[in-house]
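Note that this complex is displayed minus one protein chain, with the remaining chains in position.
Chain naming follows the written order as A and B, and within any one chain the residues start at number 1.
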Amino acid sequence: MAKVKLIDVSKVYKGNVRAVSDFNLEIEDGEFIIFVGPSGCGKSTTLRMIAGLEEITSGKIYIGDTLVNNIEPKDRDIAMVFQNYALYPHMSVFDNLGYSLKCHHEKKEVIKEKVEKVAKLLNIQELLDRKPRELSGGQRQRVALGRCLIRQPKAFLFDEPLSNLDAKLRVQMRSEISKLHKQVQGTFIYVTHDQTEAMTMGDRIVVMKDGFVQQIDTPVNLYEHPVNIFVATFLGSPQMNIFKVKLNKDKLYFSDHIYLKLSEKTKNKMIDGYDGKTLSLGIRPSDFDIANKSSYDFCIEKIDLVEKLGNETLLYLTLPGREESTIVSLKLDMADDLKGPIYLKVNKDKIHLFNEDDESILKINDYNFIPSKMSLENDILHIDNKYQIDNFSNKCVLSEIKQLDNGYIRIASDAFKTKKLSKDDYVIEVEVRAKDVRSKSNVYFAKKVKDNIRITFTCPKDEHYELGDKVKLYVPINEISICDSDKNVLMVDENIVKPIIDANIEMYGKEYYLVTQDKQFSKNNKYLLVEKIYDLNSKMLLRVINQKNETLTLKINKNNDFFNGLMIYTKYKKAKK
Amino acid sequence: MRSFSNSKTMNRKVKKVLVAIAIYCILIVICGVFFFPCLWLILSSFSSTGSLYDIEGFFPSSFSFDAFIKLFTDTSQYNYPMWLLNTLIIAICNCILSTLLIIGTAYAISYFQFKARKSLMKGALVLSMFPSFMGMTVIYILMTQFNFVNNIWGLILIYSCTAPLGYLVQKGFFDTIPQSIYEAAKIDGATNARIFTTITLPLAKPIIVYTALTSFAWPWSDFILPKLLLINKDNWTVAVGLMQLQQNEFARFAAGSVFIAIPIVILYFFLVKYMVNGMTSGAVKG
Partner (left out) sequence: MKRFFRRLGKNIVDLWTNFINFFKVANLNVKASMCLMGAGQFMYRQIGRGILYLGIEILGILFFSIYGFQWLVGLITLGTVEADPWTGLEGDNSVIFMLLGLMSLVLLILFIALYILNVRDVYNTSKLVLRGEKPKTFKQDLKDLLDKKFYKTVLFLPILGTIIFSLLPIVFMILIAFTNYGEPYIPPVLVDWIGLENFIKVFSIGDIGPTFFKILGWNILWAIATTLLNYVLGLLLAILLNKKIVKGKFFWRLFPILAYAIPGFITLTAFKFMFSQGGPINFYIEQAGGSALPFLTKDGTWWARLIGLLINAWLTVPSVMLLATGILSNINNDLYEAAKIDGAGAFRQFKDITLPFVVFATTPTLITSFIGNFNNFGVFYFLRSDVTSNGYFVSNDTDLLINWLYRLSIDNKYYSIGAAISLIIFIITSAISLIIYIKSPAYKKEDTFR
């Protein structure tokens, strides 16, 4: 059993097809983690990179404490269950189970003993002499599981193991795998496209789309606090209804006359700046309910379709703000007869509001941007004439700043402390307007006193604030990033090496070249080895080492796929006259 | 109304029967066309008079085992048992060597994704475009220059070394083995060599049988190369030997042919299934 750690893992196929981008994840020892997403989202590729079946383009993967990038799958000490079982068709179940032990040169008696133990665990003792083709789908799946369990690998990998089974068996195997996880206490990494499997089995879920991680969290948190429309609609069945609405004061307008009034809590989470804007509203089907004539949100004249499922009833309706039918799930008796008009109300504390443009949720801000005035004197940056950052030129990419009146400072929401750490701390006073309780921390939505600027901050679970509380927040000055008026980050967290060379990197054949007109530069730097990559909003910084072990910093456009350890040659090019 | 529908079904039935009769007639004619020459050869081998000119028409008037007996006893001029032995040695060696080389080639090309893979495949395609005679003529010239003719080992070497060029059918088979089985084995801790011996080879049994049998059968029917390389009568293969028999030794020719054709035909009957598989997989994949 071991931890599995992925750092900035990317996979680029031939022809610059990006399958996985910047995957970062730390999987705890004994954790059951699930990668979920639609087909082609890179979840299987990521799993196969962990297994070693695909090369890693860039980034690092650790299993336990070993870096496994260049280690063959057979030496990684992992086990994997494949979608089509991948049993060896010419071997009996016994030999299938014992094959890995045989490869590791175990003694015959040991193999026999272990195989029988696993067979007992999985209840397949009678099948040991059969060939895979004589087994049913479920039995094959068990054998495939057994092949993993027979060793004590550092991690168990599952690549959509249940998708070839019929629905009933799937439910049964689902619970069995969960049980097995409890029994063997191993690190399980499980890939599926089925959101039910993901929600029911995992300790944590990684939701992926188009090669990017969307959200990593526990099933409950994913369900209740999706970060964007994709996650919101992907999890939960039937899926969340998304409406186009317009915010006007505290009302969400579906059309000119139909609106939904926000609850106090939601209103406070939203704070300001959105008034008059078009937003996406998400309501889960189960958050509708039947209302009486006096206090309803919607009055529906016509129901398009009714599906009675026994424990719940699904209604398909047409509501303004949404072209597809809206699905409403109600707890009704089978016998109940639905005849229009019906009155519906919405649980307003549970609605989700998303930005229209990038479909991200409104309330959570990973980063807070606070408008500030900045000026630079003697390599000291003054923020609002109150705070100072020393040695600024060692951190800033654009040291040409003299005066920046309409800039921003960027503070991560988890960078706020409620206690003062040093006298230089950045201080801000906020008023709490709403809160969310999460598994590891509480998230507070607040407003800067006097300024009406939204601030999101997190603090440990044991610190509680009520709505309306005024809180003083402190931020260590080195955790503040400086942004220009377009919110582009201008500096990095740690000291960078000066001077920064504006570089243009081109590819010739399969090699990267820095093309320069400076003969001296190309002479002094035959090749450069990328040591660290900083990804800024518009540009990329590469910290590189030349053949004399001197460190340089290159600033380049974001168009190539760079990774640590990449070799860049320099190429001298005469200036055109 | 009822009678109408009845007559319609009647019509349909009659039509069906007529079609069936027509089809069976055609089939019988076709089978006759294919079978007649074989039958002629078999009957001729039992003719008591040896020459083709003594058999009036297709079928001999009197039958005997003479031709077969002479085949094995009268070895002064035509040493049939010796030819059989030579061919058997060549066939067995070729069967072993060719199968090893072809299976290895097909497996490596199908399974591994190495840099030179595409160029190797293209190279093989171009080489196979050259008329096979080109190489044969050179080999003949060189063998005569170096006085290396009359050696069945040379023939075996040429047969088995040129065999890997025909790897496509076998590659088509290997392509059908799912990658995930190999991946599972890798994760189980097996090296590629181990995967090849414990997984690929057992799974490839049908195609190995097919390859072995076809390369076993080939020396029995190949004629040109042995004729060029084996000048000495004692080194002849059955094919070269039988071709030296003239029309007046027709019965003997027929007997010798029937004697080797029967095992090969039986072999092919067993192979039909594999052959169809091999051919279709080669066809779709090119």
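Please note the rule applied: a contact is a pair of C-beta atoms (placed from the backbone, for glycine too) under 8 Å apart; a residue touches a chain by one contact, two chains touch by 3 or more.
Quick caveat: nothing in here was measured; it's all calculated off a predicted structure.
Only one residue from B:69, B:138 or B:231 touches the chain missing from this view: B:138. Only one of the listed residues, B:71, B:90 or B:239, touches the absent chain: B:239. Contact with the undisplayed chain is limited, among B:30, B:69, B:92 or B:231, to B:30.
The hidden chain makes contact, of the residues B:107, B:173 or B:216, with B:107. Counting the whole complex, the residues of subunit A in touch with the unshown chain are 70, 72, 74, 508-509, 511, 513, 526-527, 529, 565, 567, 569, 571. If you put the missing chain back, the residues of subunit B touching it would be 16, 19-20, 23-24, 26-27, 30-31, 33-35, 37-38, 40-41, 52-53, 55-58, 101-102, 104-105, 107-109, 111-112, 114, 120, 124, 126-127, 129-142, 145, 157-158, 160-162, 164-165, 191-193, 196, 220-221, 223-224, 228, 239, 242-243, 247, 250, 253-254, 257, 260-261, 264-265, 267-269, 272, 275-277, 279-280, 282-286.
What we mean here is this: only the chains that are shown with their structure count from here on.
We define each chain's centre as the mean of its Cα atoms; on that basis subunit A and subunit B are separated by 60 Å. Contact residues of subunit B toward subunit A in the complex are 178, 180-181, 183-191, 194, 198-199, 202-203, 205.
Subunit A makes touch with subunit B in their complex at residues 51-53, 72-76, 78-80, 82-84, 86-91, 99-100, 103-104, 147.
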